[in-house]
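The complex appears here minus one protein chain, its other protein chains still in place.
Labels run A and B following the written order; every chain starts at residue 1.
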Amino acid sequence: MSAATTGLPSAHIARRSAAAGRLKAAAAGQSYAAPAAVLLVVLLILIALRGPSMFTERGLTIAASVAAPLVLATMALTPVAIAGRGGIDLSIGPLMGFVNVTIVVWLIGNGVRNPVPVIAFALALALAVGFINGVLVAVVRLQPIIAALGGYLVLSGLATYVLPSASGSVPSWLSGMAGKTGSVPTAALILLGAFIVWTWVSRTALFRNIRMLGGDERAAYASTVAIRPAHIAAYCIAGLFAGLAALMLTAVIASGNASQGPTYTLTSVAALALGGVSLAGGRGGMLGAVLGALDIYCLNYVLDTFNFGVNAANVTQMFYGLVLVVALAISGATRLLLARRHLRAGEAR
Amino acid sequence: MSAVDSVSLMRATRRHRSVMLLAGSFITVIVIGIVGIEGFASSTDIKSILLISSFLGIAAIGETLVALVGGIDVSIPFIITSANITVVKLLSAHWSAPLAVVVVILAAAAVGALNGVISWGLRVHPLLITLGIGFALLGGMLMFYGNVSVLAPAWLTKLSSAGGTTFGIGIPPTVVIWLVLSLIVIVILRQTTFGRYIYASGDNPLAADRMYARRRAVWISLFAASGVTSAVAGILLLGFTGGADTTVGEPYLLTTIAAVVVGGTTLLGGRGGYARTFVGALLLGVLSTLLVGFGIDPNLQETVIGLILLVMVSLYARESHPRNNV
Partner (left out) sequence: MTVSPTRMASKSGRGSLSGGASRGESPDTVLRLEGLDKSYGETHALVEVDLEAVAGEVHAIVGENGSGKSTLVKLIGGIIRADRGTIAVGGVTIDRPTPGRMAAAGVAVIFQEVLTVGSASVVENVFLGYDGLFRRRMRPEAKLQRCAELLERLSGRPIDPRASVETLPLSARQWITVARALVRRPRILLLDESTAALDLGDAARLLAEVELLKREGTCVLLVTHRLAELQRIADRALVLRDGAVAGALTKEEMVEQRLVELMTGKSQSSRQTEAVRRSQDGGTVALRFNGLALTPGSTPVSKELRHGEIVGLAGLDGEGQVAFLQAAGGIAKPHAGVVEVVESDRARMVSRQRDAAELGIAYIPGDRKAEGILPHGSILENFSLPNYSDATRLGLISRRAMRSLMARYTAPLKLRAGASSDEITSLSGGNQQKVIIARWLAQEPRILLLNDPTRGVDIVTKRDLYASLTELADGGAAVLFLSTEVEELTNICHRILVFRRQTVYAELAGDAKAHDVVASMFGVERVADIDLAVAEAATAVSDELKDVL
């Protein structure tokens, strides 16, 4: 690593082929997600061997639709985790549930079935909740995990209050989001759209500010980064993705169900950890979150191919846990080894 | 001299503001209950409040301990459920009761210690590692056991029912167990070197190291202790619900953290204590009874508790702004 100081003269560095440099930097920036990517490849091979029906048009449509809420929920966790202070937004799941039941009961139940108001309402509601969360963390300065805990209780209570038991129906355009557009799964298009939006967001000045804030809040503050607005913005971005996740959830279950949302809380946290996004802040990105969520989905799919019968859910849960522990152990050990090597390099200097 | 006294009084008031707030809200809730709900102070109500708070209070011992060193344990609900069903399974396999209980508690201690060892050794956030271990543990247990619809033995039901008596006195044994455990934990935290090492580890890790506070041993043993108290709660809950229940632990994921936080122990380490969580657990118990008593939609109870939590924490557990640390 001493190349950083003893390498090429600066003029050369600056002139170095910009494209190659950017590619290398991008690759280095994404290396945290490597274990998740490897695991995904392994799982896809297993799926190809055991349940190749996933790779049919119908199989892919179902897979994309079912995976979409989890992928989007994990994406929603990412900006908050990157913004630091141990930010882990456990309230994402109940928020999805709350948006789901309010769409079904308040809008569709009252005859508002047009896509524009429904989608706008879902996103606006989730954004508003994200904003409040952000204010609690950035301005009131609650510890993020406590704000999330409070939000969890408030939202899951409200959701069951609005719709105590699963019921209702959704318009065909909404359930169609779990279907196909032409021969392409709609959910895949939505995920692609979300990923493109994120890629754009991650290149903005705002996102850089959020990342720096997460890396070292004091340095960011002393260097004039507007830490409060930046932190609130991270929560707002999270809210928007959660709103999208809620829409996809509604499309998949085609009804209102307050108890569905909260199940995404722990699974999405597991997916985030699997994707290598650090709770220490300032590191990681959406790619890891998406890969982690896909890992969880594919793991589920692979296990389903082994007829565990009534035990299927338990086996799945156990494997979530084992894979998570192993992944954390591997990434933890790698980090320690790298740190030790840095230390030695530092001594040599 | 009086000036000095008033200064130190002011300082003491500031330091104990959270204690006063906690005590104040506890008294307020009770007064509201007595004034607003007929029969609130009746012995059956009090017993059921104490009983509900006991399970939460015992499960929250571990959460308090790990919070004091800046950790968090989300494997508590999974260990509660695992202990709950394992005891039944062992008993129905004709193990003797004491042996079954001891084995389950030791196994839970081992699982907790594993949480501690991995999170310490690999510097992984304990939230993630306890989540993974929790998933793996409970999933594995349920897969292994298959059908778990087994009834609790009578001696366990007696321990945990609201009508139970302890040595002829009309207090459920579970409540007595909670009181005894609380006393032990409070004494350990305040009056033993180990307890002071816990606070030092959470307050300033580097200074604690300089004073030989054995931080690794403290960290691992607290996670092990958290496993033990979760298992105790799980076993006692078996008597309360009357049979093995694969979802019995679920409510304790959030409520244990809520009891710790409402009590005023920070999750950042070094400040707080179990006496506070004790009151926090009681407060949550009283509150849920109160909300039922006032006829508030049971679905909104969670919401109200969430709001109260946010307000109380906003009043006394805010993080400091970076301007104070530059």
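Methods note: a residue touches a chain if its C-beta (ideal position, glycine included) is under 8 Å from a C-beta of that chain, and two chains touch if they have at least 3 such contacts.
In this text, all values refer to a predicted model and were calculated from it rather than measured experimentally.
The chain not shown here is in contact, across the full complex, with A, B. The residue from B:I34, B:I184, B:A207 or B:V292 that touches the chain not shown here is B:A207.
When the missing chain is restored to the complex, the residue among A:N110, A:S165, A:S183 or A:S223 that touches it is A:S223. Only one residue from B:F40, B:Y145 or B:Y199 touches the chain missing from this view: B:Y199.
Panel shows subunit B; residues 4, 7-8, 11, 15, 187, 191-193, 196-197, 199-200, 203-204, 206-213, 270-271, 323, 326 of it touch the chain omitted from the view.
Although one chain is not displayed, subunit A still touches it through residues 1, 3-11, 13-14, 18, 21, 24-25, 204-206, 208-209, 211-212, 214-216, 218-226, 229-230, 233, 281-283, 342, 345-349.
Note that in this section only the chains that are shown with their structure count from here on.
A separation of 30 Å divides the Cα centre of subunit A from that of subunit B. Listed in rising order, the residues of subunit A touching subunit B in the complex are 85-86, 88, 136, 140-143, 145-147, 149-158, 160-161, 164, 217-218, 220-222, 227, 266, 269-270, 273, 278-280, 308, 310-311, 314-322, 324-325, 328-329, 331-333, 335-336. Those residues of subunit B whose C-beta lies close enough to touch subunit A in the complex are 72, 74, 118, 121-125, 127-129, 131-143, 146, 254, 257-258, 261, 266-268, 297, 299-307, 309-310, 313-314, 317-323, 325-326.
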